[in-house]
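Please find one structure pasted underneath; my questions will follow.
Excluded from the complex is one protein chain; the other protein chains are retained at their positions.
And then chain A:
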Amino acid sequence: MSVLKTSLRNFLAHKGRMALSAVAVLLSVAFVSGTLVFMDTMNATFEKLFATTASSVTVSPEGATDDETPQTGRPETLPAALLDEVAKAEGARNVQGAVTSLSVTVVDAKNKNVGPTGGAPTIAVNWTPNELRSVEITSGHEPRGPTDVVVDAATAEKHGLKLGDELRTISVTGDFTAKISGIAEFKVTNPGATLVYFETATAQRELLGKEGLFTQITADAAPGVSDDALKANIAAALGDGHKLQTAAEAADAGREELAGFLDVMKYAMLGFAGIALLVGIFLIVNTFSMLVAQRTREIGLMRAIGSSRRQVNRSVLVEALLLGLVGSAAGVAAGVGLAVGLMKLMSAVGMELSTGDLTVKWTTPVVGVVLGVVVTVLAAYVPARRAGKISPMAALRDAGTPADGRAGRVRGGIGLALTAAGAAALVAAARAEEAAPGSAWLGLGVVLSLLGFVVVGPLLAGVVVRALGVVVLRVFGPVGRMAERNALRNPRRTGATGAALMIGLALVACLSVVGSSMVASATEELDRSVGADFIVRSGTGQPIVPQAQAALEKAPGIDHVTEYRWLDATVTDPRGRKTEEGLAATDATYMRDLRRETTAGRLADAYGPDAMSVGSDYATEHGVKVGDVLTVAFKGGKPAKLRVAAITADQGNVDNGAMYTDITTAARYLPADRVPHSLLLLAGAKDGQETQAYQALKDALAPYPQYKVSNQADYKKDLQDQVGQLLNIVYGLLALAIVVAVLGVVNTLALSVVERTREIGLMRAIGLSRRQLRRMIRLESVVIALFGALLGLGLGMGWGTAAQKLLALEGLGVLDVPWPTILTVFVASAFVGLFAALVPAFRAGRMNVLNAIASE
């Protein structure tokens, strides 16, 4: 009992310091529990969505995929006649034919895309009474004629659409314009899509090309008939060749689809929680080490009057337990807040999530608290042991300042050995010939070198701080010198404080090196291989509709436009081995737009009739030579026998391993409506007309905002922006680790100030001004921060370089160290140090000189 009482007293006596450590625990637990709450809420939301809206049984064409946009731009269909057959099945009620197309783009009168920007699709459907399960028409009426369209309320609001406004729907069957006849409000969660509703015949005509077709047929079960029974009945009525799903199966499929996206988010967030936790551990270890050091005399006294080592040890661990409990309890609460924040963020990018569906399972707080407590207690274990080792003699000694914690030689040796092993592993990774073992080496190298740096940190602190002292601190005269000496006083503490910052910055440096190398490598490859002046892509993965392509081809100043269509096919090699491959069916001008090396044959011959090319990897693996004939069974078409006329060298990233054939060759084996549309178009300008042609292309694409045309320079910039955006998100999350590290710096400084109360008093007495005192503390903080930054950036650049060398196997051939970023981070660290010192310096300045002298 007395142990608990002492611990509680101590805990409460150091509220401020404990609060800082608790924040570290809080942040990591908040991330973990926030992730859990968010995931549970998403699952609950979608379960509810499918449960309320899906029909008992849905019949789809075999081969229909759930939401992938087919490259043909046309959904798979069922004949209308099937409606009656489904209706005949026993227990089937409310049989409805549905038309759903995701291969559409809807634009307003100003040619602005009204579709979602966050990656969710635009969905065009026919209006049936079933729609009333998910929406209600809040103004206007349902679509009744060929010029009526109903749009969902969220989209209408976002784009300022009113009843009577015109919307143009673009699909492969052409453009058509309708007036908004009604606005439909969602009663359930709309996962971010834009929805437009048409009258059934219009939908069939405009989305599927002709009337009398549906993409799904839905049926509800009569009372007393289970969904499964109805599914069996309908299957019996229709025979084979159809895909049948019950509502539950549809829900599962929907969830699975979502799971991929959510998993990425989940692991990313848990990863950052892990980093925050790791940094938090440093903070906790440091806090307890300092508390123990500060209480050395007190603990010595306790030992002298008869406390056992175990009791002392336990009292520290109980304090850690209290800290863990408080921190993680607050963390769980903050986690729920974080989840709500994430949901709001999702809403902002278009995925409407209602906070009413917030789901907190009982496991969430349990996981959060257990994690927080276990980590805290583990982190406090080393300082607790050190406390137990304090001899009773400590009570008798003059407290003064704690003895300089000299970093031991053993520690240095271990640290250097770990660092060397890590470096060796990184070199092995850089030199790896294959990706799999290389990644293992890389992982090992990262972990070992990180550990090594952490262990050797106190030793490095001496070297680095002295070096920094020469460069930075000398400017500040005696105040700078004292700051340097103070930072060197307890290398272990400086090392641990800096190490916390090091981790976050190492990751920042590593990722920025990799990201920058990615851009540089891609740019270099573009320069080397791409001859096209322009590239036309869609932002949503929609194929390029013929009317848009026609508009492009008419643009003045254009020399040629190259189609690039992707065909799925089963390819049989001469020995009869079948593989699923994709063929790039292009115009022959593609050879000019993308320069490819061949290892055998001439690429031009591959564009001859019934000819093709293969990549060198395929050729080696399948023993294919120029002149061999492959059987290519195009999906939805007839099998073709194509002669291999060229073998392209598999190198670089662009079109690596692609098989090429001419579009006319492919077209001969496919029905017209089965020929995929172009994924992208490449274009060349007439000589000297590049600028005009670029503008002309942009103008031609104005009515089709889903596509974007870029010249080479803009394309590179886009690439850079994309990588930059990705990195910014990652940096944002890493900021969390840096926040925790800053708390660590604050903590260390605050404690140093308290420890040095007498010293500060003395210096003030003999004439150190408040400003000088504050500057001294700020400089010490800056030095610690720069020490962490230097280590972190160095380590991170090492990791990044090793990663780039490894990824060179995947085409990341150019190493590009983003010096401006690295330098910015370094300088920013100095400001981080200044910021961390604000409160401790202020408090030191406020200290009463007399109390400071008098204090023990």
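In the analysis below, a contact is a pair of C-beta atoms (placed from the backbone, for glycine too) under 8 Å apart; a residue touches a chain by one contact, two chains touch by 3 or more; residues count from 1.
Keep this in mind: contacts and distances are computed from a predicted model.
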**OP:** Leaving aside the chains on screen, match the unshown one to its UniProt name from "3-phenylpropionate/trans-cinnamate dioxygenase beta subunit", "Lipid-transfer protein", "ABC transporter ATP-binding protein" or "ATP synthase F1 subunit epsilon".
**Re:** "ABC transporter ATP-binding protein"
Subject >> Option touching the unshown chain, where A:417, A:588, A:762 or A:814 are the choices >> reply: A:762
Original post:
Which of these touches the unseen chain: A:93, A:411, A:466 or A:770?
Top reply: A:770
Original post:
Just one of A:63, A:174, A:212 or A:478 touches the chain that is missing; which is it?
Top reply: A:478
Original post:
Residues on chain A that touch the omitted chain in the whole complex?
Top reply: 400-401, 477-479, 481-482, 485-486, 488-489, 758-759, 762-770, 772, 849-850, 853
